[in-house]
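In this view, the complex is presented without one of its protein chains, the others remaining in place.
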Amino acid sequence: MTMRVPRHDKFQLPGLGLLKGLSVTLTHFFKSYRRMRNWRVPGKVPFPGGSYGIFTHQYPEERAPIPDRYRGLPVLLYDDATRAEFCTACMACARACPVGIIHIEQGIDAEGKKIPYASSYTIDWDICINCGFCAEACNFGAIVLDHHLETARYDRQTLRPTKERLLRPASYYEKIAPTMWAEIREDAAKRLAGTMKRRPEGVGIVPPAR
Amino acid sequence: MTAAELQALRARLETALPAGAIQEVQENGAIVLAPDALLEAGRALRDGEGFDYLSNVSGVDWLEQGYLEVVYHLYALRRGVRMAATGQADGPLGPVVLKVRTPRANPILPSVTALWPSALFQEREVYDMFGVRFEGHPNLKRIYLWDEYTDYPLRKDYVPEEA
Partner (left out) sequence: MTTETVERERLPGEEVPIEVEELETEEITVNIGPQHPSTHGVFRMILRLQGETVVGMEPVLGYLHRCQEKLAEGHTYLQSIPYTDRLDYVCSMTNNHAYVLAVEKLAGIEVPRRAECIRVIMDELTRTMNHALFAGFLLNDMGAWLTPVQYGLREREKILDLFELASGSRMMCNYMRFGGVARDLPDDFMPLLNKVVADFPAFLDEYERLLTTNEILMSRCKYVGILPAERAIACGATGPVLRASGVAYDIRKVDRYSLYGELDFDVPVGTVGDVYDRFLQRLYEARQSLRILQQVIPLLQETPPGDILGAAPKTLKPPAGEAYGRIESPKGELGFYLVSDGSDKPYRWRVRAPSFVNLTPLQEMVRGHKVADLIIIFGSLDVTMAEVDR
């Protein structure tokens, strides 16, 4: 069905439209004195009192909660218990990346055979478009997207992190994105068991923090 | 558009156009026209069949086969409006896909802007990206790249300049 858009061509008192508009803004002026603090706080009903009022977050003391699925910059995970990296250098993330910013070299053992371990892993964070395809492609739960918001740096080199700066414990990811971790946790643990069998002793273990 | 409707449309077009105008009909229903017959076929489709809306003009570079192809997608807009209002379509709604081919060495095609002005900017884009010159276009200049640029980027043998 089609409906004709009304054109308001009837005569109206000059100035009436302006007054109607001003009445809207005046209503907002008075309503703004009712502060609305419960916007986007977990556990609270969203937008109580309607959509009027002041909701200035006193950043950085108050931060808006970030949803689990938020796509920040990619980071690598390692298992807390065994401190083993999940990454097996299967290159799925490097192939999936639309901008080609993931650079991986696969590790080789003493005989020259390839092992499921990335001897070198670099990401160009400054080119990353935060699409999340690397995390979707990874079958091992190794690469996930962190919840970065403040990504500005003074030095461009710090935006090309190597594996040491990319590694995060899985407990960190569980804290920031519990539902996402719950989806990949079991598979990641199972595959890690298989991966560690195929790695030589001591390879792929993250040294304890100093 | 069903295959039967397309068949009937093609039959009507064949009688309306001179012999040799329709070079080929592809399996997906696209009609390949000879470049000389493009305007006449367009006229027959627009006035006779009611395809008054040219939706898309797109260029394709078939490097191996040696020609540049321009693909037109036509829809019957007024008929679509009537169909949405009454629920019954009084004829084919589209899309009718027309293709014309021109050799890569010297690509010239007639412009359809006289029939459907919606091709105005889209033909300029095909000229800019592929190098196909449209005769009869009122303002055939490059549209995205600057006027002094000499290469045609969307061709398959385009080599980007070294940075």
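Going by the order they are written in, the chains are A and B; count residues from 1 in each one.
Rule of thumb we're sticking to: contacts are C-beta pairs under 8 Å (C-beta built on N, C-alpha and C of every residue); 3 or more make two chains touch, one makes a residue touch a chain.
Quick caveat: nothing in here was measured; it's all calculated off a predicted structure.
*Asks:* Which one touches the absent chain: A:L145, A:A170, A:L192 or A:V206?
*Replies:* Considering all chains, including the one not shown, the answer is A:L145.
*Asks:* I need the residue numbers on subunit A that touch the omitted chain, in ascending order.
*Replies:* Touching the missing chain: residues 1-8, 12, 14-18, 20-21, 23-25, 40, 46-47, 50-51, 67-71, 96-98, 129-133, 136, 145, 179.
*Asks:* Tell me which stretches of subunit B touch the chain missing from the display.
*Replies:* 28, 30, 35-36, 39-40, 43, 52-56, 58, 60-61, 71, 73, 77-78, 80-81, 83-85, 93, 95, 97, 108, 110-111, 113-122, 125, 129, 135-136, 138-139, 142-146, 153-154, 158
The working rule: only the chains that are shown with their structure count from here on.
*Asks:* Counting in whole Å, what is the centre-to-centre distance of subunit A and subunit B, each centre being its mean C-alpha position?
*Replies:* Inter-chain centre distance comes to 44 Å.
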